[in-house]
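A single protein chain has been omitted; all remaining protein chains appear in their positions.
Here is subunit A:
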Amino acid sequence: MATSRQLSVADQIRQLDGARKLVLKDVSYYPQVIQATMPIIGPSSHVEFRRWGADFLAEAFSTPAVPLSGRETLALTVLDTLKSLVEDPNQDVMVLRSVIQTAASIYPLAMRWIINNAYDFPTWGKMTAIKTRIRDIWDTAPLTVRICCIKFVQRVVLAHTSSVNPEPRRGDPLDISRNMVPPNHSVLDGDQLEAEASGLLDRMLSVLEDETSDPLLVDATLNTLSILVRQRPKTSHRIISTLFNFNPLKLATATPLTPKMKVLVKSMEKTTRMLLTHLYRRDVHNPLAGRMQQYVERLARSRAEIFDENGRKRAMVDQVSVGEAKRQRTATLSNRNHTLKAGENTLAQVFTFTNNDGLKNFNVSDAIPAPLAAKISVRTIAQLDTEILQRAIDGVRARFAAFQEVCQQPLNPETAPLGIEEDDDDYEPDYYAAEDTEQLMNKLDSSPSDERRDLQAPVLGALPLPAFKLPPPPLLDPEQAAKVGQGAIARVFGTMQTLEDPTTKKSKAGLNRLAASSYDRDSWITVITRLATRATAGLDDISVKDEHNALALPTVSMSDSIREMLYAYVMEDFRKRIDVAVTWLTEEWYKERVQHRFSSSPNQPRDAPANYEKWTLRLVDGFFSYLHSQDKVLTRFLSELPELTISILARVKLLCRDPSLVNLALTSLYYLVIFRPPVRDIALDTVQDIWTEYEDARPTAAKYLQKWRPGFVDAAQKGAGSTPVGANGAIVAT
């Protein structure tokens, strides 16, 4: 009978496990499965079912796979079952554990429910009853249940106190706190909740205040505190001050250490240390962070003392005298002898004041890993009485002075024995770089001891450090420099290509504007043109002379290479980029004017290269062959150029070789005649020449000349017989 029933229990559990696997695959089945299993796992069921059910509920309400809102509505359906399970005085411990875990997950959900649904007082009543029951058994239940009570209470404290996240919806959705309780809630009173939380927290922390607490409870408590300190500012001071008063090593001082005791002491000490380290690392601005760090270091030290004495006695024998020396040190500080013994002294001896031989012979670099030694040094110096430090420094200084007097040779930093003992050089290769080293050491096949030795930090004494000078950079020859410079310029052009023309005309800032401050295309043009014209101004001519004299420089000058690039840039789309050309040529012209003014004053005038005219002509030659009759760009270009010369206008004249361009050329010239009086004469001369040379152009040219040089046409026509019309006619014909 019994066996058949047992079998059926096992079978049913197997079925339930099947149902669980189904929900794990698809969590949307949780509501159905919980509904279906609730009768099976109720308070009167077989203990196996209750265990299974309680475990299942604990899992269902903690899994992050189910969204919080889903868990909230589900929670309401299981409160009755949880309440009856937890209130059964004969309840199985395992069931109790899981039920309390479930309650811990549900408590904040239930609280959020009642905040939003104040009418549903019965539901909140059930939750409160569960809480009361858990509070009651908290002190008397088996330890394994009590740790779950601690966790439940932590959840209650979290829910009842104000969070650091002022807006709960923005932060962690699970961060349900007092902030969410409205001031006039009909069921919940914020102040009352907080008072309750404060009481519960006190009870929680009493575990750490009571010296006889079981380490299991201590660990369980310590490991719940992090989130309280971080997210519930009102609790943090209380918790941290409790931690400061908690001595996890107390257990170790009383009795001889059994193996179990060792595990327990080590566990509590390490857990405390981890918690505090975690807290001050996460919140370095916490006013208590410094104290936490100190506490952690103190703890590590006393732990090392306790365990070293017991575990590493053999290794520590020769350090006993060191301990004595330490204690004596303060006593001997005042009556130290400042004079060094005659003869050669090591740097270590210069800095040594103690008379204790044991301490003198103690080689720090052998016994203490460098990072620890550095830490100790820094801390010691920080805590040192400034007067004592000053006296010590004066002492060393006096020794150096005496030393210098005796042997006139100054201490050469390159040859002084740096690495004997007190090598506190900053150079500290990070051989301890945590995980990397560990992994790098993973030369798995060879013997571990050999491998380790290779990778340990070098023994400080064995590492002489000569002064290191960086090798001089390789010389940059002019050709390379020019190449690099061209590369830079090419990149600026590359950037300009990507910059769009400004779509809207910005209002000009007038005279106050700064050139090249807006990083748009115009700015870059300004930068480039000035680089081309001004950067090497005054140097160019010298190089030109050199070229004339010796032809030594095979390279094109920087400026010229920029000009070439500018030329190419304009020619790529001269109709759009004519403004660039004008800007550039204006800069050229301006630079030449300035240079001319400077060079004309000294006695030895230099022949500055005539870049303006040279490049204007090149540009004109370049784009004139592409002009068509409608290109107003010519008129604009000619009128905007800062200076027009006869040779430029001669190029315009040549345009008339193409009959379709005659009109354009003449209109442009006429425009100059009207609007640029300074060049009126040479423009009219050009028109005259056109009249003379190109018969196709005569009607229009004559019209303009009639107005501005009335006598010319008549005079020319009178002497027509001798004009070389024929020759020009031939040109026109080609």
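The criterion applied here is as follows: a contact is a pair of C-beta atoms (placed from the backbone, for glycine too) under 8 Å apart; a residue touches a chain by one contact, two chains touch by 3 or more; residues count from 1.
Criterion: contacts and distances are computed from a predicted model.
Enquirer: What is the protein name, per UniProt, of the chain that does not appear here: "DNA replication complex GINS protein SLD5", "DNA sliding clamp PCNA", "RNA polymerase II subunit A C-terminal domain phosphatase SSU72" or "Transcription initiation factor IIA subunit 2"?
Expert: "RNA polymerase II subunit A C-terminal domain phosphatase SSU72"
Enquirer: Out of A:Lys260, A:His285 or A:His628, which is the one that touches the chain we can't see?
Expert: The missing chain is touched by A:Lys260.
Enquirer: Pick from A:Arg238, A:His278 or A:Arg534: which residue touches the chain that isn't shown?
Expert: Among A:Arg238, A:His278 or A:Arg534, only A:His278 touches the chain that is not shown.
Enquirer: Consider the whole complex, including the chain that is not shown, and state which of A:Ala141, A:Leu634, A:Ile648 or A:Leu661 touches that chain.
Expert: Considering the complete complex, A:Ala141 is the one touching the chain left out.
Enquirer: So which of A:Trp113, A:Phe152, A:Tyr280 or A:Trp615 would be touching the chain we can't see?
Expert: The single option touching the absent chain is A:Phe152.
Enquirer: Could I get the residues of subunit A that touch the absent chain, sorted low to high?
Expert: 20-21, 24-25, 27, 46-47, 58-59, 62-65, 89-94, 101, 104-105, 137, 140-144, 147-148, 151-152, 154-155, 174, 214-216, 219-220, 223-224, 226-227, 230-231, 258-260, 262-264, 266-267, 270-271, 274-275, 277-278, 282, 434-436, 438-446, 448, 451, 455
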